[in-house]
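After the structure tokens below, expect a handful of questions from me.
Let's look at chain A:
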Amino acid sequence: MLQYLILLPLAGAIASYFAGRQSSSAPRIVALAVSVATLGIAAAVLRAAPAQGFMKEQLSLSWIPSLDIGFTLGADALSAALVGLTALLVLVSVLASWDVEHRSGSYHAYLLCMLAGLMGVFTALDLFLFFLFWEIVLIPAFMLVNGWGGENRKYAAMKLLIYTHLGSLLMLVGFLLMYAQTHTFSMLEMRQLLGGESMEYRTLVFLLVFAGFAFKIPLVPFHSWLPDAYSQAPTPVTILLAGVLSKMGAYGLVRVALGILPAEFAVFAKAIAIMALVTVFYAAFCALAQNEVKRLLAFSSLSHMGFLVLGVASLSFIGMKGAIFQMVSHGLIIALLFFCAGMLAARGYELRISRLGGVLRSSPLLGWVIVFASMASLGLPGLSGFVAELSILLGLFREYPVLAGIAVLSLPLTAGYYLWFLQRSIYGGDAGLRRSGVTMVEFLPVAVLVALITLLGVYPAPFMELVGSIAGQLVNAVGGG
Partner candidate 1 sequence: MIQELVFLVISLFVIAGAAGVVFAQRLFHAVLSLALCLLSVAAVYITLGAEFLAVIQVLVYAGGVVVLFLFAVMLTRSDLQLRREPLESFAPVSAVLFGVLVLFYIARTGFVPQGERALAPGDVASVGQVIFSPKAYALPFELVGILLLAAMVGAIYLARRDERW
Partner candidate 2 sequence: MLAELLPEILLIGAALLLVLLQGFCGRDACAKLSGYISLAACGGALLLVSLHSGAGVERVLIPEIIKLDAFSLFFKLLFLTLSFLVILGSLDAVKRYRMGGEYYTMLLFTTFGMLIASMAVDLAVLYIAVELATISTFALAAFRKDRQGAEAGVKYFVIGALSSALVLFGISLLYGIAGSTSLTAIAEALGSSSGPVASLAVVFLIAGFGYKIAAVPFHMWAPDTYQGAPSTVTAFLAGATKKMAFLALMRIFIVALPGLVESWAMLFAVLAVLTMTVGNLVALVQSNIKRMLAYSSVAQAGYVLVAFAVLSSKADLTLAAGAALLHMFVHAIMKGGAFLAVAAAGSAIAGRDISDFAGLGRRMPVTAFTLSIFLLSLAGIPFFAGFVSKFLILMASVSAGGAYIALGVLLVINSVISLYYYAKVIRVMYFEGGEVHRAEEPVMLVAALVVSAIIVLYVGIFPESAIQLAKSSAASLFTP
Partner candidate 3 sequence: MVTVYHYVFLAAVLFIIGAYGMLSARNAVRVLMSIELMLNAANINLVAFSSYSGTVSGQALASFVIAVAAAEAGVGIAILLVLYRRMRSVNLREAVSMRW
Partner candidate 4 sequence: MSELVWSILKALVGVVAVILFLSLNVLFLTWMERKVIARIHVRYGPNRAGPFGLLQPIADMLKLLTKEDIVPEKADRIVFNLAPIMAFLFALLPAAAIGIGSGLIAADLPAGVLYIAAVASLSTIAVLMAAWGSNNKYSLLGGMRTAAQSLSYEIPLVLSMLGVVAIVGSLSTQDIVEAQSSAWFGIIPKWFIFYQPIAFIVFLSAVVAEMGRIPFDLPESESELVAGFHTEYSGMKFAMFMFAEYIHFVVGSALLVTLFLGGWHLPVVTPLAESLGVLKYVVQVAVFVAKMYAVIFLLMWVRGTLTRTKVNDMLGFGWKGLLPLALFNVVLTGVVLTLRGGA
């Protein structure tokens, strides 16, 4: 079943490219159909995800036997959750790009390629395969930003490409060092083999692998590609960049850095936590200073990703659960926010905060959605963001009370910049635009996202249960609680 998550979008991509040569509207139909179908498969994967246990092989094909590389896929709760999120957000993204006319065939083809790559990353059981999919996501992202982005797209796309490519290749070196000692690329076997003291270059391996993920998440010293890329990318792509691509980093951090190299992770946990904390604050301060909606959202996303990493680095059961929860929750919220930004732009608003204003008056529904999303993002109780951040802070308190104390201080900061943003843009003066409603194509994803955010916020237990066991396993491997 998992292979269809990859093959279907790929086939869709080709179909969409050729459909684009017939008419500019055909590709989006193809893309929609494919992403809906993928969402269906993803839902099935989610349902079938074992509540217990680490990954198991579900598909195993011999591929490059001479290097012990197999085409092995598998999904546990963590993967399944991210697969579901990805499928959903790609669908949202397809809907968000409903009005793309310019070379829409290529556009949707790239979008679907990206979907295939993402699915591969989240289900790969072979490190080599993982890396391949990880890399392959990059090219469509580069193309999308380059071809359909904002004014400064060339620079942003190149920066995105180069930075993340650097990260992933460093990660590859780390993988190869691990391979040199285990002679396998299988995550499951590696997990068994790499324990204990026998490992050489342990610090180097960990740092290399970590660098790869840190570039992708990104954490602060590695983040400089992010604001350009997020703000210059076309909004549907930004939804994916912020909602899913950043989760690749987080997923890798959990799955590989922690899952395969737990001892090394434990050594560096505190340093990572500090880095994450720096990210949280740095991004929050930057967000305060932004005058552009998408840049503000970019930094906000960065800040929340910092929170996520804090949860992982806490190495506590509750913190880990929170982090996994945050992956999904942040994905949903940030997608909603960027979707709203896209809607604003579609209505002719200038996305400069100082020029914005009175959204509530001109398009009230949109305004309220923005208010809702911002509230979710700043952690309003009852919405999913709150649950995630609360768990993370709780976990962090257990391990690093001081850091947790500092982290708490970021909450008012976050609230601050969101409220200030709302005050300046949503309320306030009239931008002078005519009133406009919300189309069906826009309403559907918004409704779904809002519903999910609320549902997870009000009733997080099933999800927490789903990821509970895997969080427990991860944490137990380090000896944390």
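To be clear about the criterion, a contact is a pair of C-beta atoms (placed from the backbone, for glycine too) under 8 Å apart; a residue touches a chain by one contact, two chains touch by 3 or more; residues count from 1.
Picked so that all candidates are chains of the complex that A comes from, given by their letters.
A quick note: this is a predicted structure, and the numbers were derived from the prediction, not measured.
By the touch rule above, chain A in this complex touches candidate 2 out of 1, 2, 3 or 4. Here chain A touches candidate 2 in the complex through residues 63-67, 131-132, 135-136, 138-139, 142-143, 146-147, 154, 157-158, 161-162, 165-166, 169-170, 172-173, 176-177, 179-180, 200-201, 204, going by the rule given at the top.
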